[in-house]
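If you scroll down you'll find the structure; I have some questions about it.
Every protein chain but one is kept in place in this view of the complex.
Entry: subunit A
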Amino acid sequence: MKSLTRLLAATALTLALGSAASAKTLVYCSEASPEGFDPGLYTAGTTFDAASRTVYNRLVEFKHGSTEIEPGLAESWEISEDGTEYTFKLRPDVKFQTTDFFTPSRTLNADDVVFSFERQLKSDSPWNQYVAGASWEYSSGMGFPDLIKSIEKVDDLTVKFTLARPEAPFLADLAMDFASIMSKEYADKLKADGQESMLNQQPLGTGPYQFVAYQPDAVIRYKANPDYFKGKQKIDDLIFAITTDASVRVQKLKANECQIFPYPNAADVDSLKSDSNLEVMEQEGLNVAYMAYNTTQAPFDKVEVRKALNMAINKQAIIDAVFQGAAVPAKNPIPPTMWSYDDSIQDDPYDPEASKKMLADAGVTDLSMKIWAMPVSRPYMLNARRAAELMQADLAKVGVKAEIVSYEWGEYLEKSKAKDRDGAAMLGWTGDNGDPDNFLDTLLGCDAVGGNNRAQWCDKEFDDLVKKAKATDDQAERTKLYEQAQAVFKKQAPWLTIDHSKVFMPMQKSVKGFVQDPLGYHRFDDVDIAE
């Protein structure tokens, strides 16, 4: 045993000496393995952190720490009067990364942009099916193949997108991960070598970090891109140490095996905060948890009944029990960090007595209902079952008998869509692009009935407001329309809005310049580490 201890001590010493001598390295304990490295193919945030936010850039970018749009690879853009033509002027002299596996011979041009989109939009593109079963989830899911009529190269540094109809969120869409710009030259070389699938395994872009190596389920290594057009990063080596268990991530951070990690367990946050070497950042997430009544079924088709049920439930108690306070009660369907959030809206107060009376006035007695609880933990709702039990107890106090039902996750998602669903279904949403449309129309629009609109709620006034907002790109005008839509929503109460969960980011105090991202990305551009 003594010799073992000695061996371990020696190892620890070697490690300590080793780290003092090395270049500036930041280790991020990421929560899962990326699915691949072509952001167009996937939808998981983990993949985007590992591929699009490190290796790639887009025409326009989300400002660090916000959902606003700023120029990216496009220096400037013009939108035609009718909102259907977007002309982007590319930044000149943007170099692609030079790596062990590829040396670019030219800088970024319009061909790269056309290539990056056409492979996703055109089923006859040779790159459309370069991996079997490529479904281009985001691009198709957001209707890009129908929306984009054409993408033209006007000259080497000018690209024109022509849309089938005006679409206000289009710019925000282009800042999303699937719109990352790839090197056509690199793709051509892979094709010539018969190595197409490497595009999804060895990414090459213009971004702040360049890809070095990936050991599946273990480590991803990057180094700073010396040619990055915004200047070389201060960190030389960026390492993602894939650590799936949240409790183990805590131990790794405390042992300084990594310097920063995402998604701590709510129960660990207090102990992390009390550690003097650590800092815990927190922010309200771009998410919402809700319970959708089926507004087509009696008695939930009556506004008074929905309001009365909302007033019977003590949200704060749910937040305290399920999140240990790491969430805020929700009153609107969009989170407070999103533009156009209307803070002046009054939530339905928790008032069991009034609730009881409203139910009686509406002629509802002996109501029994089902509460659907998700079988899995989601960022916006850590424990749906527990939340449902609390709701059940609250409802019992106003004389409503609630039965909790649940299914396996895939089945839950499928069955909860049904128009004739029996009961109120708990679910939630995490924003994709920071645009209110991505919540209001996606989850509550008339087109989404039988799909994402689990309340089966089609309200003409609400739908008109949201559709009108989609068709204009004047943000002040859109804000006004969305505020009105939120008021209609609250009046009609198709959901019990439950919470917006907080997102925590624990790190060593030596990490400087990390900014929490409202869209949930973990970005390491402009991050530094004190030696």
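Points to keep in mind about this one:
In this section, a residue touches a chain if its C-beta (ideal position, glycine included) is under 8 Å from a C-beta of that chain, and two chains touch if they have at least 3 such contacts; residues count from 1.
In the analysis below, contacts and distances are computed from a predicted model.
UniProt lists the omitted chain of the complex under the protein name "ABC transporter permease subunit" (options: "ABC transporter permease subunit", "Cell division protein FtsK", "Aspartate carbamoyltransferase" or "NADH-quinone oxidoreductase subunit N"). Note on the undisplayed chain: of the listed residues A:T243, A:Q456 or A:Q484, the one touching it is A:T243.
Shown as candidates are A:A132, A:A192 or A:A298; the residue that touches the absent chain is A:A132.
Considering the full assembly, A:K417 is the residue among A:K24, A:H64, A:K95 or A:K417 that touches the omitted chain. Shown as candidates are A:D111, A:D227 or A:E257; the residue that touches the absent chain is A:E257.
Residues of subunit A that touch the chain left out of the display are 5, 7-8, 10-12, 14-15, 18-19, 22, 25, 27, 32-33, 35-36, 41, 43, 129, 131-135, 137, 140-141, 197, 200-201, 213, 215-219, 221, 239, 241-245, 247-248, 251-252, 254-255, 257, 407-411, 413-414, 417, 427-430, 448, 451-452.
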